[in-house]
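Of the protein chains in this complex, one is absent; all others appear in place.
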Amino acid sequence: MECHKSLTASWSTNRLWVEHKSVKLAHGNNKFCLNCHHPTNRNAFKHDDGSEIAESEVVALCARCHGTVHRDWKAGAHGRPNGYWDTSLGRQQKLTCIQCHDPHHPKFPMLQSLPAPTYPKRAARSSSENTQHEGNPKH
Amino acid sequence: MSHIRQYFQFLVKIWCLSWEGSWRFYLWMGFLSLISLIGVHAWAEQLVEGLQTTGMTNQVSWGAYIANFTFLVGVAAAAVMLVIPAYVYKIESMHEVVLFGELMAIAVITMCLLFVTVDLGRPDRFLHLMPPFGRMNWPISMLSWDVIVLNGYLILNLHICGYLLYMKYLGRTPSKKFYIPFVFVAIFWAISIHTVTAFLYVGLAGRPFWNHPIVAPRFLASAFAAGPALLILTFQIIRRVTGFWIGNEPLQLLRRITTIALLISLFLLGCELFVEFYSGTYHSVSAKYLWFGLHGHDRLVPWIWTALGLNVFALCVLISPGANRLWLLDAACIALIVGIWIEKGMGLIVPGFIPTPLGQIVEYQPSWNETFICLGIWAFGILMYSWMLHVAIPIMNGELKAGPNEAIPENP
Partner (left out) sequence: MAGIAGLVTALKPLLSLERGDISLSDLLQKHYQELSAEEMSRILRKLEKQSNEDYGVASNINDTKAREGVQFAYALSLSKCVGCRRCAHACLAENNQSRESEDDIEMSYIRVLELDKGSINVEESDQYYDGEVPKKDKYYMPVQCHQCQDSPCTKACPVEATWMEPDGVVVVDYNWCIGCRYCMAACPYDARRFNWKKPSLPPESVNPNQNYLSNRIRPQGVVEKCTFCLHRTREGKYPACLEVCPTGARVFGNLLDPDSEINYILKNKRVYILKEDAGTTPKFYYFFD
């Protein structure tokens, strides 16, 4: 944070090989740091008009581009609400954008699937089928 | 009071007669009892361990029990093929043997009920089916209909056979009003038991293989082929083993019925195969699995082609003059019964579950325990029929009758 007090932030990403080397920006055609980060206040994000968005209000930042998703999120259809569907009985927690999505790399990484069901042990098998093969008998 | 005493004497005599017999009779009954007991043992095992002792899975949730049940409902319904010639067309030669068909229906319905019982996960809760203790989902559930029609058919036949035999024992002419109405009800009832059983499957929209209007008529046609074929064999055994002579006339009439029913059955099968394979929609996957195998799964393929072969063989024999020779007729009947048994069991029940509605292919084969239970029920059914013949034939021959001092006058 201190750096940016003396150094002005650049619009381009050409400094990335010097600073913020860990950040690999892969956010579609959103290629510039200052599209989202506020140029002077490093703890804030940037609105369309250049005004600041507090870090806790990150949803408003993402909503600048992802309007339809934001609409879904507001309706509870995005962001996997947890806790209580009936808010009169308990608290509902809604996840914010960056709790799930890495803003620099919003595409989800591959997930390891949990164990598959097995072909039922008691069921019969065709003689032509390879009995060692526990996987999909179709392929 | 004397009526009740007289009836009680009748029962005592039957009880005593049940234990009289040659060593052959004892050997036969002993053998059947042994197999039945093995079945009982297997069932006790299943009760304790649960249905994990069977080959059934969540994917193929019905198997050998329901397959045998379905086949046997057909056999029971086929007794009507003796009743109609005897009572509607009043063919004299059939009158003598119709009782054997009705007795067989009793034994076979009992087997059906046993097959359903062993299929239950909680047979201890059977009372739930019986109002006022239970709640029967009638008329919505086809299974509740089936319970009603099967038990009703059993009671009808018990009444008809019991009444006729008792009258014969007393040496009286049976009063028509006490049995003729029941006989005619039983004719419709017989058709209904098999139709309702077919509707059990046909009514399920989630299983396209069954959800087919032709299944019910096909059921009836195949039942009316297999049932009379079984009767042809049974009549020959009866006339050879017991003192009751059955002429060739009923056999030939039954042969004609079998032939026509088999022709219709094969025609309907052809209709079904045409729909399944000509249009070739995704709904025909089960048929594809059955006849040709699916993705390397082909357990049922040899069975269904065997069944088709046996049925075609039986038809060729039955329509040719060769079937006048009894041994050839018998061979055709055996082929037919086995063919239809495969067709109804492995050919209809099991492929309905393969693939599952979600496309999973899990195959089925009965386990040993399951097979023993099936064999046990078959043995018990044969045991029951043998016993019924053992006591019914002396009554029909006039060997067992009320003594002169026991009989009370017809109009006291």
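Chains: A and B, in written order; residue numbering restarts at 1 for each.
The working rule: contacts are C-beta pairs under 8 Å (C-beta built on N, C-alpha and C of every residue); 3 or more make two chains touch, one makes a residue touch a chain.
All values derive from a computational prediction rather than experimental measurement.
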Among B:Leu17, B:Met136 or B:Leu375, choose the residue that contacts the chain missing from this document, as touch is defined above. B:Met136
Determine which one of B:Ser144, B:Thr371 or B:Ser386 touches the chain that has been left out. B:Ser144
For chain A, residues touching the missing partner are 72, 75-86, 88-90, 95, 100, 108, 110-122, 134-139
Positions on chain B contacted by the hidden chain, ascending: 33-34, 37-38, 40-41, 44-45, 47-52, 54, 56-59, 61-62, 116, 119-129, 134-137, 140-144, 147, 200-201, 204-207, 282, 285, 352-353, 355-360
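In this section, only the chains that are shown with their structure count from here on.
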Residues of chain B defined as touching chain A within the complex: 52, 54-60, 293, 295-299, 361-365, 367
Which residues of chain A touch chain B once you look at their complex with the stated criterion? 119-120, 122-126, 128-129, 137-138
